[in-house]
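Removed: one protein chain of the complex. Kept in place: all other protein chains.
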């Protein structure tokens, strides 16, 4: 609950609880839709089939990591939020729209890797969606800073880590999208690398590993 | 948690937390169902197909904006609520019923734009659903005001903006439904315009744009 | 958050927040699954088809009212809960299992009304599921009373109304199930009547209507 309902500089104050609850619901749905696709897929002929369908499972893991990473970044962002306003809520809806859209190109990428003719189009669409999630997330963060929506206690390590990783990741996506126009499968491998880079907290992991030794 | 459990004028007091949580879940589902339809749709033959299926993607965007707008209005409404009562909870269920129904006519409208023969029926059903969401939302607001369910701190800018836009939007829907009986595709364009009008916060946007210049 | 973490008479104290959040999620899913079936159903040939498929839409409305009613009763119950214990959480899972199962017999009943040969079996399965939701909900309430899980402030009007309606409704379900063995379509009409009886708050409605006249 916000302390002062009407800030002098014009932005409206809304309870952020419902935005968080709604966002969690949509993130959870998006992740589950990925699994729904797994379940819908014809299981075919056991082990050798599962081995043959590896590109689909890789796309599944990339999308899971990407949505998981976007959720972590979103949590870190709203955690530091003192209030929201009308435009923030709408920007947030836009982020959710793209997140919940991701299972669709994920499905296409799996099909693309089977019918080689559409590989370039589908892999490019997939890369653009991944890029859009990252860029819109950063826009949400930039808007919150511009409108002074964050609380005084600072932005926290997780949010700063997301901000620090923004430029390398966006550069990586642009390179991967360009690479994908010629070599779609290499682009998928690059997306996987970028997803891992986004989610793994290198500093914290190093700290946790070396603290107890 | 309500401060005084039994108000003198007969309405019951219920914690509004669960109504909000349940409503957020259903809104989130409704939005995700739209994407599920996207994923179920046969992807066909890449780029030229995607270009050909534009009416489906437009209906998707309209429905997303409409559910997003209904969620924003719902948030603004419950944000100001001091308590709920039995009838309010049931009215709210009715709103959710129609919101979660929207993906169904959205799907029909996409099909309608392919088989021209059912265009009128399906586009009319779609328009009536959009209208019902708006009218039931306004009924919820009217009931809350009549039963004095709002807290003292007033209704807030977002809720007032929803109330101000009610008459123009309902008039717009009725006109679009009538237009749709003769020219279904024009009606879809009108629904898109109304959805944008509903969601864009003109005053806040103007304020945000001109404050920093 | 419970005030005293370990009550003397042996039951464990758990935060009830997560049980409510999880239950809301599952109730929301169950209601949405009903709509998913609507969307999956082949839409066929416009208006005359929609008119022909009326039994399906009736079953949809009955199930929606039943899940909505079960959610209202569940809310009223947990609203008065001071704490939960291990067995209560498991009983609650059982209630959710049956609630989330309801869309399945709903689908069967729609099919049953098309292929007359399975009508009796499917309508009976549907009735047994509706009965199970009501009986397990009452068991949850009885367990909470037996283990003194309710807070001091009493059970509230909504919960008492659910308790008052229990015997008539269960009697009604048993009669409808028996009737359904001979006349399945009459049973469906009875289920509709019982669903309306369960959800409509007669006292509150009368009070709201006559207060302002």
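Labels for the chains are A, B and C, by order of writing; each one numbers its residues from 1.
The rule is simple: a residue touches a chain if its C-beta (ideal position, glycine included) is under 8 Å from a C-beta of that chain, and two chains touch if they have at least 3 such contacts.
No experiment lies behind these values; they were computed from the predicted model shown.
**Q** Have a look at A:128, A:170, A:183 or A:199 and name the one touching the chain we're not showing.
**A** Of the candidates A:128, A:170, A:183 or A:199, A:199 is in touch with the missing chain.
**Q** Name, in rising order, the residues on chain A that touch the hidden chain in the full complex.
**A** Interface residues of chain A facing the absent chain: 20-21, 24-25, 27-29, 31-32, 35-36, 38-39, 43, 45-47, 64, 68, 71-72, 75-76, 78-79, 153, 156-158, 199-201, 204-205, 207-208, 211-212.
**Q** Tell me which stretches of chain C touch the chain missing from the display.
**A** Where chain C meets the chain not shown: residues 5, 9-12, 14-15, 17-19, 21-22, 25-26, 28-30, 33, 36-37, 85-87, 89-90, 93, 96-97, 100-101, 103-104, 107-108, 111, 117-118, 121-122, 146-147.
The rule is simple: only the chains that are shown with their structure count from here on.
**Q** Among the chains, which is located farthest from chain C on the basis of C-alpha centroids?
**A** Chain centre farthest from chain C's centre: A.
**Q** Mind checking the centre-to-centre distance between chain A and chain B? Centres are C-alpha means, answer in whole Å.
**A** So the centroids are 26 Å from each other.
**Q** What whole-Å value do you get for the distance between chain A and chain C if each is reduced to the mean of its CA atoms?
**A** Using C-alpha averages as centres, the distance is 37 Å.
**Q** Counting only residues that touch at least 2 other chains, which ones in chain A make the list?
**A** In chain A, the residues touching two or more other chains are 25.
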